[in-house]
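Take a look at the structure set out below.
The other protein chains are all here in position, but one chain of the complex has been omitted.
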Amino acid sequence: MRVGYLKNEGAKLINNNILTVKNLKKYFVTQQGIVKAVNDIDFSIKEGETFGLVGESGSGKSTVAYTIAGLYKPTEGEIAYRNQDISNESKKRSKELKKEIQIVFQDPGTSINPTRSIYQILELPLRVHAIANNYKDRTDKVKKLLKMVELPEDYIYKYSEMIGGGERQMISIARALAANPSLVLLDEPTSALDVSIQAKIISMLIRLQKDFNLSYLFITHDLSLMRNVASSVAIMYLGKICENASSSEFFKNPLHPYTQMLLSSIPVLSDEEEKLKPKKVKSIGEIPSPVNIPPGCSFYSRCSKKMDICSKEDPLMVEVSKGHFVRCHLYK
Amino acid sequence: MEKTIFSLVLTSKKWENVQRGWYKFSLNRLSIIGLIVVFIILFLAIFAPFVTVHPEAVSKYVNFSESKQPPSLSYPFGTDIYGRDIFTRTIYAFRISLLMSFVVLSISVSIGVILGLIAGYFKDSWIDILIMRITDIFLSIPALILALSICAILPRNLTTTMIAISLVWWTWYCRMTYGIVTSVRGEFFIQAVELIGAGKLHILFKEVLPNCLSEIITKMTLDVGSVILIGSSLSFVGLGAQPPTADLGSMIANGAKYLPDLWWMSVFPSIALVMIVLGFNLLGDGIHDIFTVREG
Partner (left out) sequence: MKGNLLEVKDLSLYFKVFGGTLKVLDGVNFTVGDEEKVGLIGETGSGKTTTMKAIMKILGMTTARISKGEILFKGRDILKMNKAEVQEIRRKEISMIFQDPTAALNPYFSIGSQIKNIIKYSGGMGKKLTKVEIKARGIEALRNVMLPDPERTLNFYPIQLSGGMRQRVCIAMALLSNLNLLIADEPGTSLDVTIKDQVLRLLEDLVDEKHISVILISHALGMVKNMTQRTYVMYGGSMVEVAKTAELFINPLHPYSQALIAVVPKLTGRGMSQGIPGYIPEYLNPPSGCRFHPRCNYVMPICKVEKPTFFKVKETHQVACWLFKK
């Protein structure tokens, strides 16, 4: 079976940061208490690269994406897009900014309006951002968008209930790219899809990134997928980043106990891959609720290498080697 | 070859959607019965002058020699105490009933849905609180009593009765739309459109409202029967259409006095009332089926 492999070529030589996040916090007030969904994180995304964010439920990774997109206003901290502070909700943001940063949601079933046709869904960003100003131009552009995501032209007449999950997700992607954004936030874009559709969509995303010099924030819990998509990876646990390194460093030399636990739990298909996994760290314990996080390191309850200091003091982020950051008392 | 022709027809989304809707509707036999009944009623109401033979029965006509006649060939439903043909009056009464539903629903649905849309989308703002508290006030009074009270202070005729019922009815649509909108506005597809930068008016009417339509339309169809019933209840007590205009409620009211001797005076209009309500209810069920999406 002829199958082409596309490699992610990573960041261009220009080392510009298109997005910088500093001391970002997002807290929610609920009946049970304050949920510290995002609890002081820093990271940057270089222009043209794919930055991966890994984590399980409660880690806060989706909240990070939503805050960057403008769905939430940050509780504290700053988000800078091309060195311009954008720490605001979307309703306070300019239209130009909305054009620049777009998001693709996880669930294809609810990301597109079931009562609107594909044509109406795709022409909306064109109209809002005045990219095509008459019916003929818009229709042409919509057809071009469909072609870009490898869907047939007559899909413009269809509705979401007539097409499958993978195709709906492709429409979401086409919609996000319609207005030529520079930064696309992808929140688990393929988690709800089959492997073969996932491969098609991911390889398409990689191709589009090259064609349009896009920067991606790619969120997933699938580490095997991350290995093939991201050039830098950060892993989150209960609102904090535990480890942040380049993709190859992250997988070759995982330092944080949580990273090791996660990597050793991945089911793989070949012995070759099995050898690449760290020594089996058995997962134990439940993921604590983000409402009442105990003092000290948030991973204490499940850590196999815990020490006394871990329950008392929250470790600081340390650069262990160039570009490789860890937040753990083991590495000081 | 055949496939291309077929697909040319099908790419017109509207036609395929109509076909699909009909398929879903026709799965339930009762819905088809409802549709037929409603059709018949509409036909009779529209062509009333052509299907009845005693048009004078709905005017100030009196013919005591023919009064109190039981059902016969020339008077299928018999005559009332004034000698008027009840069959003719019943058919013309359909017109009043349908007119009432149409006017009441047009007014109340328009007001209710728009208010509900705005209140729901701007949830927790002062607009929401203002609109919903007013709605609550109206809802706290039983519908019939509120309608009666409004009628009491207005001149007694069909128009004022319709206005009264509309002023009572809009609240249900407001509340229903509010409920749907508050849940829909949190959906990802609305967030996505907000993040793209679409304007509020577009979002309200083009993105959110279509998601409410299925429930609104279903409720409207079911409400036709309810409005007619309330109208009949009001005309039973002398409001609504004034004599000699034929109206089901007043016919039943006047006929009830003469039970059981002149039973035909109230029984036939009652059956007619039941048919209208039942017909629209069954139709409403079918319409609800069209909008129900069954997965897999």
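First chain written, first letter: the chains are A and B, and each begins at residue 1.
As a convention for this text, contacts are C-beta pairs under 8 Å (C-beta built on N, C-alpha and C of every residue); 3 or more make two chains touch, one makes a residue touch a chain.
All figures in this text were calculated on a predicted structure; none of them were measured in a lab.
For the chain missing from the display, the contacting residue among A:Leu124, A:Leu186 or A:Leu262 is A:Leu262, taking the whole complex into account.
Among A:Val142, A:Ile206 or A:Cys310, only A:Ile206 touches the chain left out of the display. Counting over the whole complex, chain B has residues 19-20, 23-24 touching the chain that is not drawn. Where chain A meets the missing chain, the touching residues are 1-8, 56-57, 164-165, 194-203, 206, 221-225, 227-229, 247-248, 251, 261-262, 265-270, 272-273, 276-277, 283-284, 286-287.
Heads up, the rule we're going with is that only the chains that are shown with their structure count from here on.
Here the CA centre of chain A is 50 Å from the CA centre of chain B. Within the complex formed with chain B, the residues of chain A that make contact are 69-71, 90-91, 95, 98-99, 102-103, 105, 107, 110-117, 120, 124-125, 128-129, 154, 157-159, 161, 172, 175, 179.
Residues of chain B that touch chain A in their complex: 7, 11-13, 187-199, 202, 206-207, 210-211, 213, 293.
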